[in-house]
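Please read through the structure below; I'll follow up with questions.
Every protein chain but one is kept in place in this view of the complex.
For reference, chains read A and B in written order, and residue numbers begin at 1 within each chain.
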Amino acid sequence: MAGQTDSTMTLFSSEEIEFMAEDEMAEIVPNLRMDSLNFICGDYGPFLPQLAAQVPLWLALALKKRGKCTIRLPQWMSVENLTRVLEAERDSHAFQPLPFHYVEISRLLFDHAREDIPDMYMVRSLIEDIRDVRFHKVETNLEKFTASTVTWKNMSAMEVNVIRAFAGRALQAFYKHDNEQETPDTDRTPNKQPQIPTDRPKRNLKPR
Amino acid sequence: MYARKGYELVKDLANGEKGQLQPFNEDLFNQVVDQCTQHYLELQALIRKMQEESVDVRETRNADHYGALIHHLSLIRNKRCLMAYVYNRAEVIQNFAWKVGLELLELPEEIQEKLSPSEKNYFGKHSSALQSYMAEVGIDLNVDMVPPKDPYIKVRVLDDMGEGILLSDKTANLARHSMHFLKRTDAEQYIARGLMEELTG
């Protein structure tokens, strides 16, 4: 609407989120000898066969696609860890710690490094389940919005992006509403943990 | 009702899809402009009447005063609608420079048809402002609109395409079911024609 900059322009596209995820570090085991790479984004290598090296994910994937390395599965992507995370996600309201770009990193690895992932199908379905549980949590959380500031621990990039537009607008409405209704704001308590509303009148969003 | 036409004009704008342009509604636009003129004439007439009746225009609060007030406010309301219409369209037009191209001639016919002459002129000026900026900083901003990907992709040939096919960086024998590592830009045309598929994993 008038007076507002185009909001789609300022958000991150899924390609852009993937772009950022590609800068996360990954461990590779090269099968070739190659000098150091002195990139604008940093120095990597030198690379020696069978000697593990830390490189950005985009570089790992490029080498992988050219058959020059294997990618070591990040520790958090092990079946053991993912099973534990999934259970914890189900048992708790909180989000479990996962890399900020866990969705994109795992998708990129599924797409381009399939043979480096033991139990590929298991890993994939675990991540899908985790993702679903977390998305559901995001939705339930949205229903509980009561404050002008909301914090979330361990939320990932994709989750943030998906709900950004909705949550942003909802919070804006709350903020406006608050300011109209509660001036002067003498009895207002600062919101340290707004996801657990206790001392303020309830103004929950109705689901849907 | 006064200012109804102006409202319709803005509605015309709001009904369109975001980022898309309807044809410039010259008919309605001119009607709103005419209404403005009409309001102004009536406003003048009322004030003249008050002057002829020798009432103090500044102080009097009679029917004529409030009549004039209503015409004034209606005119301003219409003006706001006209401005909103043109301004919001201008915003869409600015974006063409990014999304479609920097030259008016690059714009597809169906877009050009929707622009008023002044809007075409505006597009040209805006594009040239952008071009001067790019020249100043020495960076072309109209490329790399999306994040870069690996310039090479793995493909499988779906149909026999023959030997010694000339690609930008090599010649290749593209036999059926063979797999290759090609420049994305080379492969895209073949993928589009269904002769190859991109491989992942």
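Basically, contacts are C-beta pairs under 8 Å (C-beta built on N, C-alpha and C of every residue); 3 or more make two chains touch, one makes a residue touch a chain.
Assume contacts and distances are computed from a predicted model.
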Worksheet item: What protein name does the UniProt record of the undisplayed chain give, "Mitotic spindle assembly checkpoint protein MAD1", "TBC1 domain family member 5", "Rab7 GTPase" or "DNA replication complex GINS protein SLD5"?
Response: "DNA replication complex GINS protein SLD5"
Worksheet item: Taking the entire complex into account, which one of B:V33, B:L104 or B:I165 touches the absent chain?
Response: B:V33
Discussion item. Take the complete complex as the reference. Which residues in subunit B touch the chain that isn't displayed?
Written reply: 10, 33, 36-37, 40, 43-44, 47, 51, 57-58, 61, 65, 68-69, 72-73, 75-77, 79-84, 86-88, 90-91, 94, 98, 116, 118-119, 121-122, 125-126, 129-130, 132-133, 136-141, 143-144, 147-148, 150-152
Worksheet, complete the sentence: Residue list for subunit A contacting the dropped chain reads 1-6, 9-12, 19-20, 23, 34-35, 37, 39-42, 58-59, 62-63, 66, 68, 76, 81, 85, 96-98, 148-153, 155, 157, 160, 164, 167-169, 171-172, 175-176, 185, 188, 190-192
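Following the convention adopted for this analysis, only the chains that are shown with their structure count from here on.
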Worksheet, complete the sentence: Averaging C-alpha coordinates per chain, one finds the centres of subunit A and subunit B separated by a number of Å equal to 34
Response to the item:
In their shared complex, subunit A is touched by residues of subunit B numbered 19, 84, 87-88, 91, 95, 146-148, 150, 152, 154, 181, 200-201
Worksheet entry | subunit B partner contacts - residues on subunit A that touch it in the complex | 2, 6, 13, 15-16, 18-19, 58, 61-62, 65-66, 110-115
